[in-house]
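Have a look at this one.
A single protein chain has been omitted; all remaining protein chains appear in their positions.
Which chain is which? They are A, B and C, in the order written, and residues in each are numbered from 1.
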Amino acid sequence: MEVTRRGFLALTGAMGAGATLGLNLAPTKAYAAELNKMNRLKTAKQYTTVCAYCSCGCGLICSVDNKTGKIFNIEGDPENPINEGALCAKGAGFFDLTEANKYRLKKVQYRAPYSDKWEEKDWAWAFARIARLTKDARDKDFVTTNAKGQLVNRTESVAHLGSSNIDNEECWLISASVRALGLVYIDHQARI
Amino acid sequence: MSHHDANMVKVTDATERIAHWILALSCLFCLISGLGLMFHTWEIIPTILGGYYATKWLHIFSGVVFAMALAYAYFMWAKECRFEKDDLDWILQGGGYLWETEKLPPVYKYNAGQKAFFWCIVVFGILIVLTGLGMWFSDSLPVVVARLAFMLHAMSAFVIGSFFVVHLYLGTIGNPGTVQAMFTGKCTRAWCQTYCPRWLEDHDKNCVA
Amino acid sequence: MKNMDIVKVIDVTKCTACRGCQVACKQWNEQQATRTHNWGSYQNPPDLQSNTWTLIRFQEYVDKDGTFKWLFRKDGCMHCTDAACVKVCPSGALYYTEFGTVGVHRDRCIGCKACVTACPFGIPRHDVRTDKCYKCDLCYTRLLGDQKPACVLSCPTGALTIGDRATMLKKAYARVAELGGDANVYGDKFVGGTHVIYVLGEKPGVYDELPEHPKMPATVLWWKNFFKPFTLIGIGGVAGAAALHYLIKGPHEVKENKEGGE
Partner (left out) sequence: MTNHYIDLKNSDVILIMGSNAAEHHPLAFKWILRAKEKNGARIIHVDPRYTRTSARCDYHVPLRSGTDIAFLGGMINYIISNEKHFHDYVVNYTNASFLVNPDFSFDNGLFSGYDAEKRKYSKDTWTFQMDASGIPLKDPTLTDPRCVFQLMKQHYSRYTLDKVSSITGVSKENLTRVYAEYSATGVPDKAGTECYALGWTQHTVGVQNIRSMAIIQLLLGNMGIAGGGINALRGEPNVQGSTDHCILYGNLPGYLKMPLASLDTLEKYLEKCTPKCKDPQSANYYINYPNFYVSWLKALYGETATPETEFGYQWSPKLDDGKAYSQLHLFDRMYEGKIKGLFAYGTDPAVSSPNSLKTRKALEKLDFLVCANIFDNETSSFWFGPGVDPKQVKTECFLLPAAATMEKEGSQSNSGRWVQWKYKAADPPEDAISCGDIQIRLMDAIKALYAKEGGPNAESILNLKWDYKDRDGNMDVLKVAKQINGHWTADVEIDDKGVKKQFKKGDLVPTFGMLKADGTTACGNWIMSGSFGADGENKMAKRGKDDPTGLGLYPNWSFAWPVNRRIIYNRASCDVNGKPYNPKRKLLEWTGDKWVGDVPDGPWPPMADKEKGKYPFIMKADGVGSLFGPAMADGPFPEHYEPLEGPLTKNPLSGQLNNPAIEIFKADVDQVANASEKFPYVCTTYSCTEHWCSGALTRWQLWLLEMQPELYVEIGEALAKEKGIKNGQKVKVSSARGEVKCVAMVTKRFVPFTVEGQTVHQVGLPFNYGWLFPEDGGDSTNFLTPSVGDANTFCPEFKAFMVNVSKVQERTL
C-alpha cells in the first residue's frame, strides 16, 4: 500500500535541487548517511498501519527498506484524518515495537512443571502439547448438565483472557473458537 | 672547555637548552594548531595535522607538554629573571634597539626585555594552561567561568603569540650570534661582553677559581 | 528556494506535554535512551542530554493571583540568527543552513565544547563516549526532503508549527493578542531573531531555564571580535615590526673587544 506523502513546504523538486546545489558545505560521509535516511524514506515501500495503544486509531506509516525488507522508520500518517500525522510519545516511539527492540520474543518458550528455567521449543511440539493439555482439562471437568439438570455443555476449568490489542479478525477467531470449546470463563481488557 | 677556546663562553647547559626547546616547540605547536582552530580559512593547518579532531588532541597534548616545560622553566630561570633596579633604566632606553642610547646599564645574565618575556610566558602561560584546562573540562565548571576561560585563552594566545615573535626575531636575526646559545650553548666572548657583561665577569671569576 | 527563512513556533499554551516530540526526535535521529530514575518530577531526563535534543520541562507555578498552573515548555535549540555556537565553533561543525537554522556536521565536530559554554540558552551537550557535541538541527535532512521536522509532525495539538518567518511571526503575534494577559512572543527580538519562537503564556522570567534577556555572551564577543583578529594583528604586527626593524636599524651587532656592553 503506497501512500502519497504530504510535503509541508509545497516546494518539492525545486527545493531539493536548489538546496542541494546551494550547499557549499561538502557533505561528508556521516552526513551522507544522515541524508540517506531521508532518501531511503523516499524510496522505501510504505505501509499504513494503526497505532496499538489507546483507541484513537491514529494512522502510522511504516517505511520498509527495499533491500532488507525490514522496517527502518515509523511516523505519523499525515493523510489519516484522525491524527493528521501527529503522534503522542508512545505512538512516536512505535518503531521500538518492531524487531529492532532487542527484548522482542522470537522463539517459543516452555517451562516444565517445577522447573526454574524457560526452554526453547518449536511450534509443532507446543501446539501438540497445548492441545493435549486443553483436551484433557476440558474433558475431565466437562459440565454437560448443570446442578438443575439443564443441558449446558460447558467447561469451567479452562479460561480465556485477552485481548484487546489484536486485530478484529483475530478477536473473532478467538471469540468463535472458545465458544466452540465450551469455555465460559472468557474475558478481556474491556473490563479492566 | 673555555680554557681551550678562549673566544667561546658556555652560556647554557644541556638541560637548559632541552627545556627551552621543549617549551618553545610546544608553544609554537600550540600556536600553530591553535590558529588552525581559530581561523576556518586556515583549514590547511588541521588538514596537515590530520583533521580537526586530531588537531584538537594534538593541541591539548602539546599544551600539557608546554605546561610541564613551563613549570620546569620557571624553576630554572625565575631566579635569574628577577627584576632589578637597573632593569627600569634598560627599559626606559628601549634596550637600545629602537634609538641610539647613551649608556645601557650593564646586564647580568638576562636583560629586562628577556626577563619581561620570561615573566610574560610564565603569567600568560599559566593563564593559558589553566584556561585550557578549563576549556577541556568546561562541563564541570560554572558556565560563567567556562566562558571566561574560552575568552582568556584567546587573550593569552594573543599575548604569547605576539611576544613569541619578538623573541624569535631578537633571538635570531635581530641579534646575530644569539641563537648559538640555544644550539651549542656557546657564545663568543664578545657576545657575552655585549649582552651579559656582569655575568661574564662572574663566570670568569668562577672559572679562575 | 534556498535561503528560505524557516521559523518553528512553540506555543506553550497549547502544549499538553505528551512528549511525542521528545520521542519522535529520538526516533528519527536514532538517539539512545538513558536509564533514568524518578526524581520527583515528570521531567525526565532531568535535563537536555547529548542524546536528548528536545525536552519538555514541567514546572508547577502559582501566579500572582494565586492560581495554580502547570507549565510545560519544550526546550531545545533556538536556532539563533546570530548564533554564539556557530561563532565559536572551531571546526565548522555548526553552520547556518539555507533555512536560517543552525545545522550540525556531526563528523566535523571535535568535541571542544565551545558551543556548550557559549550558547546563551544552554542547549548543546557534549557526549564523552563519542567526544562530540549534540543539539537539534531542526531535522535539516527532513527539511531538505520537504518534510516537517519530526517534532512538528508528531505534535498532536498544534503547539509546534513551522513555516516561513513572516507568516509564523504574524501567527505568533495574533495568538498572543488572542491570549492577552502576560502572553508574549519570545525569540524574535534578540540574537538576531531566533528561528524557534515561543508563544509564552507567562512572562519569560517565570519559566525555568529560560533566559529573560538572552544575548551573545560578552566573552564570546571579546574573544571572537577582539582577541581573534588581534591575535593575527599581534603576531603579524610584531613580525612586521621586526622586519621593519631589521630593515631600518639592522641587526644588533656585537661590538668586538670593546669595554662594556650595551
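The working rule: a residue touches a chain if its C-beta (ideal position, glycine included) is under 8 Å from a C-beta of that chain, and two chains touch if they have at least 3 such contacts.
Worth saying up front: this structure is predicted, and the values here are computed from it rather than measured.
*Asks:* I'd like to know which visible chains would be in contact with the absent chain if the whole complex were considered.
*Replies:* Hidden chain contacts in the full assembly come out as A, C.
*Asks:* Under the stated touch rule, tell me which residues of subunit C contact the chain that is not displayed.
*Replies:* Residues 14-20, 22-23, 26-27, 32-42, 44-45, 60, 62, 68-72, 156-158 of subunit C touch the chain that is not shown.
*Asks:* Can you name the residues of subunit A that touch the chain not displayed here?
*Replies:* Missing-chain contacts on subunit A: residues 1, 3, 45, 47-60, 62, 64, 69-71, 74, 79-84, 86-91, 93-94, 96-99, 101, 103-116, 118, 122-123, 126-135, 137-142, 144, 146, 148, 150-192.
Operating definition for what follows: only the chains that are shown with their structure count from here on.
*Asks:* For the protein chains shown, what form does their contact graph take: line, ring, star, complete or other?
*Replies:* Drawn as a graph, the chains make an open path, so a line.
*Asks:* Measuring between mean CA coordinates, which chain is farthest from subunit A?
*Replies:* Farthest chain from subunit A, going by C-alpha centroids: B.
*Asks:* Centroid of subunit A to centroid of subunit C, CA atoms only: how many Å?
*Replies:* 39
*Asks:* Centroid of subunit A to centroid of subunit B, CA atoms only: how many Å?
*Replies:* 70
*Asks:* Residues of subunit B that touch two or more other chains: which are they?
*Replies:* Touching at least two other chains: none.
*Asks:* Where in subunit C do residues touch at least two different other chains?
*Replies:* 92, 108
*Asks:* Under the touch definition given earlier, write down the residues of subunit C that touch subunit B in their complex.
*Replies:* Per the touch definition, subunit C meets subunit B at residues 88, 90-92, 108, 110-114, 116-118, 122, 126, 131, 217, 219-220, 222-223, 227-228, 230-232, 234-235, 237-239, 242, 245-246, 249, 251-258, 260-262.
*Asks:* Spell out the part of subunit B that touches subunit C in their complex, as residue ranges.
*Replies:* Residues in contact with subunit C: 31, 35, 37-40, 43, 46, 52-53, 55-56, 96-98, 101, 103-104, 106-107, 135, 138-139, 143, 146-151, 154-155, 157-159, 161-166, 168-170, 173-177, 188, 190-191, 193-197.
*Asks:* Per the contact definition, I'd like the list of subunit C residues that touch subunit A in the complex.
*Replies:* That would be residues 1-4, 18-24, 26-28, 92, 95, 98, 103, 105-108, 141-148, 150, 153-157, 162 of subunit C.
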